[in-house]
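Heads up, one of the protein chains got dropped from this complex, but the rest are sitting where they should.
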Amino acid sequence: MSIKAKYYFTVSTSSGVPIYRQIIDQVKTHIATGRLEMDVFLPSVRQVAKELVVNPMTVSKAYSLLEKEGVLESVRGQGMKVHKTSVSKKDLEKREDQMVPLLKEVVTKARQLSLSKEKMAALLESLWKENKNG
Amino acid sequence: MKQTLPQIFQLYFRNPSFRILSIIFFLSALISKWLYLAHQTWWAEDVTTVLFIVTLWLTFYMGLIVKRQLANHRASLLPGYRRQHMMCFFVLYLIYVLVIMLWRDGLRPMIEITEHAQQGILAACLLAALGVTWIGYLSMGRIFIYFYAGILIMAKQTLYLLDIFEQAVYLKYILSAGSLLLVVGLAVRLTRLKEDHFEYGYLLAWPPRKYIVDQVKASQSISNIFDPWLKIFRVKRAPAIPPYPRDANLFVRSRHWDYVDRMSIVSILFWMTVAAPLYMLFIQRPEMEKFFRNVYTNFLLLTMTPVLVALGSQYKRITYWGYDLLKPVKKESYVKERGVVVLRTLFSYWIVFIVCLVLIPNYVFKPEVLHTLKFWAFFLLTGTFSFLTLTWIAYLGCESDSKRVVIHGIILASLVLIYFSLMPAFSILEMVMSNVVCLTGGVILTKLAYRGWCEQEFV
Partner (left out) sequence: MDRYVIEAKDISKNFGAKQVLDQLSLSVPAGSVFGLLGTNGAGKTTLIKCLLGLYKISRGKIHVLGDDPWDFMEATKEQLGYVPQSDRVYPWLTVKELIAYTASFYKHWNAPLIEKLIKEWRINPEEKLGVLSEGEAQKVSIILSLGHEPKLLVLDEPVASLDPAARRQFIKMILQIVSDRECAIFFSTHITSDLERVADQVAVLKEGRIHFHGELGALKDEVKRLHIRSEQQLPDDLGLGREKVIYCESSAGEAIVSVRGFKKEFKDIIEATCKARVEVEDLNLEEIFLELNR
């Protein structure tokens, strides 16, 4: 079963984040949310490059960095496999760091709309429940 | 690699103008030879005049074409490109030269010529042809016009040239050496041609506006020759074009459009101060005395050159007429003013030519001619005939039906040829009548041209 890169990754050329880093972050996010399961093979560098219309060297760089970190494992003749799904404490910090900018926006907007902290907590609860079910 | 040569030849013969010129070239060579063999010698000679004129344009064009092919990034970056194109060019040139050499019998029926004289003539022709090719290569269109005029003068004096070649046999060797030099020089220059070289810009660029940019680059170094004359005559290069004088009369308004091109007044002055004295010196030689036997033989030169120059100076600007119309000026008014500009240019060049080449020399060497009515009728006729030709061409310029253009073109060319051939034999009455006809014709054509151009799309 081959994965279509288009459905898993999106790259933005207008973002300040280099493309290879965008791919790395998205791989890690998918692993953390369970969308990419252990022992699943990622599409080849060529395929990803072709579907996302980016330079294959960029994808290659992302893959090799992920391999160095131990997130992906290279299997001879077959490609890159998801190696780790367990999450270390260090990863937790990193993931929290990713949420912070979004949350900052939420807090600012809530203040603009004069929504209290308690109201926001309640909203978060109900949305969390919805997401779990859906 | 074998397939390149046919591809390159295709470049020559698919070029519409080159194709037409070549067809006329080969046809006239063929027809003239056939007429000579059929003992129609007078007609044979006339057709060879056509051949002669076409050859001049053809050599000029070939210079342009070879540069166009080599003033290209491909010349430096495609394998074997330069070599193959140059080979093709020289082979083609050789073919055309051989055609002329095979034709040379066309001269024989008219006059007795010795072998020496004939070789001398051929050597001279080859040198002239190569010179014109060089001018085409350097894209010096304006100089070509003057060169053309010079060659026409020389051509009319074939008989006297023959005498020169008879007496000075060594001349043909000098001329041949000169030709060889030009050929080798061209080959060397073509091998080395890169974008840094001043002649890289070329005539007939596409799209037409790029042509002007390229032509400016190419002619910049030529115009620098005129700088000393600018100082002598204290002509200042104007820093900016003044605003359009909306309330002035037609004549003054029209000067606005001519502002940039009017720098040519400097070249007029240049030629008057340089060419006129040279010309005087030249015609004082005993061989040249016969040149003035009949002043009326220079009709072609005196009428056609101003027309060509006037048209040439406007051709440059024609691609900008669309932009000019964006200014707050009505189209009818603009067309009128443009017309005045062209006519004024024609008039100024005609006056310069007629004064330098006819009035002054005759005043100095044969003042009695100036008292005859015939002379002044002739004088006027050169002007009115140019006027007619110019307005006719202007009228054809806005004609979209190509068939009509070709027909009119043939009629006009024949008219020119007839007048040119028969002018020496005209009586005063015939000259005066021609004046009237030309003038009326010119006026009618002006009106027609005006109406036609008002309907034109200026893109």
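Observations, loosely collected:
Going in written order, the chains are labelled A and B, and every chain counts its residues from 1.
Here is the rule we use: a residue touches a chain if its C-beta (ideal position, glycine included) is under 8 Å from a C-beta of that chain, and two chains touch if they have at least 3 such contacts.
These numbers come from a predicted model, not from an experiment.
From the set B:163, B:195 or B:332, the residue in touch with the chain omitted from the display is B:195, counting the whole complex.
Contact between chain B and the unshown chain involves residues 1, 3-4, 7-8, 10-11, 14-16, 68, 72-74, 76-81, 84, 194-196, 205-207, 210. Within the entire complex, the positions of chain A that touch the omitted partner chain are 11, 13-21, 46, 49-50, 53-58, 61.
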